[in-house]
Structure formats: structure tokens, C-alpha cells
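All protein chains of the complex are present and in place, except for one that has been dropped.
Right after this comes chain A.
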Amino acid sequence: MNNDIISPENLVYAKPELMNDTPMHYCAGCSHGVVHKLVAEVIAEMGMEEKAIGVSPVGCAVFAYRYIDIDWQEAPHGRAPALATGIKRLWPDRLVFTYQGDGDLACIGTAETIHSLNRGEHIAIIFINNAIYGMTGGQMAPTTLLGQKTATCPFGRVPELHGYPLNITELAARLEGTCYVSRQSVETVAAIHKAKKAIRKAFEASMKGLGSSLVEIVSTCNSGWKLTPVKANEWMQEHMFEKYPKGDLKDTTSL
């Protein structure tokens, strides 16, 4: 029976066309893959395949340029928003976005992030927050939750020694240059649909020249957290959303 269902006219879901067949280096169940798919889908829906320029960071998403068939530029660690600023100012008709993790955006690149958002550069920043340094082996990040155990705080993060988690999306919402600041996640189908809408709005706002946008995706790092992908999603729902509640923090776009 299955054989006559499987034909092109019955196709309802497939891997986005912009995403190529290169095997992704991400761990099994990593949220990066889902966000990559969303970015590829949104760019295709907007018809910007030939005009999109992504800036990939240093971190797990460093090889993002291998997987989505658009133009990419690799930035030095943390400097993606600065690089995107340059690209967008030279080519205002291009869709310029950065794709950064929490180590890149909220630690080494805090200055670039805050200042490019504050200047109101017409770029979109996609921020993957998994509260840990995934690529280097699970060290504490600025976004690590209080009490969370990592390789460099094996007894849990304590504020006296390690300071408090940095909520950079809330900071961004206070800046005058930003037009759209949102926090989403990609653990369920409903959440993925919402995240896609947020990414679409951020991209459209940047093309309309309304200001800078930041879309934070609260993500999992099952390898770093030492959990299975399914358990990591549950842990995220239980612990991460308390500190990083989902929703639009700022929206002046009226899109």
C-alpha cells in the first residue's frame, strides 16, 4: 500500500532544497540542525536564495557554510555582527544575517553584538543559546544557569565564584537600535513553527531597513549536558525556560 502513497504529488515534507546533502557534523539530536532547516526554508520562501549572505561564527556552527547553499562569510571569533555590518552597508539589497552561539555572541563577541544592535544595523542575528560551550567540550559559558554543572564548574555554577548568567536578549530589547527581539525554542513542532515565524520576521525587518533584530533560540547541547537528545529537551523545558522565558521581548516592526 505504501508504494502508491510515495509519489511526488503526495509529498508533504522534505528536507529544504537549500540544504545540501553534506552530512552535518553536529551531534545526534543537536538543535543546530533544526535551526539550519528553518533558515533554509525561510530564505527559500522569501525568494532570497541568490541574495542571502550568512555570517558563520566560531563555535559548533562554524561549518554552517557547508550545509546551506547560499553565500557565506566566516567571521573571526565573536566578530560576526561587525562583519555583517560591513557587508550590509556595502550591499543594502542583500539579506545579511549572522548565526552565532552563546560563546561567540554572549562572551567574546559581546561588544560587537551590543554595538551593532545599538547602532541599528539592518541585520538579523540568530543566537543559539545552549548555556554551555559545546564545541570545546562543555565548559561554562556566560549563559550557563546557576547550579548547572559543566566541565569547568563541576560542582555547579555559583554566583560568588562565577557571576550570574548573562541574559543578552533582554539587554538587546532595551537598546534603541533593535526593532525585533524574540526568544524561541525548537523542541516541539509547535515551537518550531513559532521559531520559523520569528526568523522570518527578523529577516523581513532587516530587508525593510527597520533596525536590527535578534532571535534567540534556546537550544540543547545533549553532548555537553551529558544527556540523551530526548532527555536534553526535557531538561531544557524544565530548567532553561525559567531563566530564559520564551516570547517576543520587543517588536516595533508592525509586520
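Everything below uses one rule, namely that contacts are C-beta pairs under 8 Å (C-beta built on N, C-alpha and C of every residue); 3 or more make two chains touch, one makes a residue touch a chain; residues count from 1.
In this section, contacts and distances are computed from a predicted model.
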Leaving aside the chains on screen, match the unshown one to its UniProt name from "ABC transporter domain-containing protein", "Methylenetetrahydrofolate reductase", "NADH-quinone oxidoreductase subunit A" or "4Fe-4S ferredoxin-type domain-containing protein".
-> "4Fe-4S ferredoxin-type domain-containing protein"
Contact residue for the chain not shown (choose from A:S31, A:T85 or A:N129) = A:S31
Identify the residue among A:T113, A:S182 or A:N233 that touches the chain left out of the display.
-> A:N233
With the full complex in mind, choose from A:I125, A:L175, A:I192 or A:L249 the residue touching the hidden chain.
-> A:I192
Mind listing the chain A residues that contact the chain we can't see here?
-> 1-2, 4-7, 10-16, 19, 21, 23-24, 26-34, 37, 188-189, 192, 228-230, 233
